[in-house]
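Note that one protein chain is taken out, while the other chains of the complex remain in position.
The first chain written gets the first letter, and so on, giving A, B and C; residue counts start at 1 in each chain.
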Amino acid sequence: MKARVTVTLKNGVLDPQGNAIEGSLEALSFQGVRSVRQGKVFDVELDTDNADEAREALTAMCERLLANTVIEDFEISL
Amino acid sequence: MKARVTVTLKNGVLDPQGNAIEGSLEALSFQGVRSVRQGKVFDVELDTDNADEAREALTAMCERLLANTVIEDFEISL
Amino acid sequence: MKSAVLIFPGSNRDRDMIKALTNLCGQVPTLVWHQETTIPDVDVIALPGGFSYGDYLRSGAIAARSPVLKDLHRHNEKGTNILGVCNGFQILTEAGLLPGALMRNAGLNFVCKTVQLEAVNVSTPFSRQYAQGEIFPCPVAHHDGNYFADAAELERIEKSNRVIFRYAKKSNPNGSLNDIAGILNKKGNVMGMMPHPENLIEDLHGGVSGQGIFTSLLEAA
Partner (left out) sequence: MHQTFDNNAPITTEFVESHGLNSEEYDRILELTGRTPTVTELGIFSAMWNEHCSYKSSKKWLKTLPTTGSCVVYGPGENAGVIDIGDGQVAVFKMESHNHPSYIEPYQGAATGVGGILRDVFTMGARPIAAMNALRFGSPDHHKTRHLVSGVVAGVGGYGNSFGVPTVGGEVNFHARYNGNILVNAFALGVAQRDGIFTSQAEGVGLPVVYLGAKTGRDGVGGATMASAEFDDQIEEKRPTVQVGDPFTEKCLLEACLELMATGAVIAIQDMGAAGLTCSAVEMGASGGLGIKLDLDKVPCREENMTAYEMMLSESQERMLMVLEPSKQDVAEDIFKKWGLDFAVVGETTDDLRFNISHNGAEVADLPIKELGDEAPEYNRPWVAPEPLGPLMELADLEDAGEALLTIIASPDLASKRWITEQYDCLIQSNTVQVPGGDAGVVRVEGTEKALAMTSDVTPRYCEADPYEGGKQAVAEAWRNLSAVGATPLAITDNLNFGNPERPEIMGQFVRAIEGIGEACRVLDFPVVSGNVSLYNETNGEGILPTPTIGGVGLMANWKHMARLAFAGEGDVVIQLGDAGTHLGQSIYLREVLGFEMGPAPRVDLEMERRHGDFVREQILAGNLTACHDVSDGGMLVALAEMAMAGSKGAELSGISSTSAEVLFGEDQARYMITTSAENAGAVLEAAEAAGVPAQQIGIVGGDELKLDDTCSISVETLKQVHEGWLPDYMTGQDS
């Protein structure tokens, strides 16, 4: 089955990329952008079709590799 | 309103990061991972609460900056 | 030879490029800040290496949208020679002045070392001082130098002989398709390359093989 893991910075953690993008959007005269925070997505294709199994495996993958849980949160959608 | 823009590599575009992650996951003895593709998300906070306006603005932002349409696709969710 | 160097916030090999142009092409280049709207009439416009805007979002992406680019496009129309090195190459692809894209190195790590280049097309204003097939050392220092273009594009580039430099002797440091280290645009006036010729131009650097790029431009001017 196909799954998508989304990894985002925890609240309050500085996001230099997001800031730079905000600045650039402003320079490109896009109005009304309050804030931009950048994160990562991983589209993962798994052999299993069992949702629980998948969720368990993906959680482990996030904790071990995909997310830096010191500064990032992750969410899994199947 | 809050919106999320997801930018992913077009099919066929090589993904060094995705490949490397596949490799490490295997090395970490995670079985049954067919493929991993890495992309980006942008959590954007806009002044407007009008969905159409927002979608239009975000589409423009993607085409002008957030995505490199030579190699990337984008999707917008409000 | 008159030259201009475009400077973006985060450019950091600008001084190296300025030194190379000054010492090898006989004149101090005009420095053009990214927010300026006109680039003076010169023989060569150089986009230096660095991490413009921290290479945030995508390497070169934000710089490629800065005000000065409008006039860079005008100069391109005019046929002014434009040289992009490293981050400059990334900016030129992001700006659509060169095809393809520069992705994260296959090894994922930043890589700084001296590789071997092969001069593949020496009939350009950027490479005429090299001998056809000449193999010479040149340093690289980048994180996103992995050249990618889709099959059709790649074929067009190869067919029209627009690969100027390739990584030679299995020294491809980043996974670039077809070992591409430097390419030319269709019109023949824009070159982008990942390696740093400006860092190999005096004895102190342990060699001068990088001079050829600049002496070629000088001769073409």
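Observations on the structure shown:
Note that in this section a contact is a pair of C-beta atoms (placed from the backbone, for glycine too) under 8 Å apart; a residue touches a chain by one contact, two chains touch by 3 or more.
Model, not experiment: these values are computed from the prediction.
In the complete assembly, the contact with the undisplayed chain comes from A:N68, out of A:Q31, A:N50 or A:N68.
From the set C:S127, C:N199 or C:S216, the residue in touch with the chain omitted from the display is C:N199, counting the whole complex. Although one chain is not shown, part of subunit A still touches it, namely residues 12-16, 19-20, 23, 68, 70-71. For subunit C, the residues in touch with the chain missing from this view are 9-10, 12-13, 15-16, 19-20, 49-51, 53-56, 109-113, 139, 141, 143, 196, 198-199, 201, 204-205.
What we mean here is this: only the chains that are shown with their structure count from here on.
Separating the CA-averaged centres of subunit A and subunit B is a span of 9 Å. In subunit B, the residues that touch at least two other chains are 64-66. Multi-chain contact residues, meaning those touching two or more other chains, occur in subunit C at positions 57, 62, 65.
By the touch criterion stated above, subunit B contacts subunit C in their complex at residues 12-17, 19-20, 64-66, 68, 70-71.
Listing the residues of subunit A that touch subunit C in their complex gives 16-17, 20-21, 24, 27-28, 38.
Across the complex, subunit A is touched by residues 6, 8, 18, 21, 24-25, 28, 30-48, 57, 60-61, 64-66 of subunit B.
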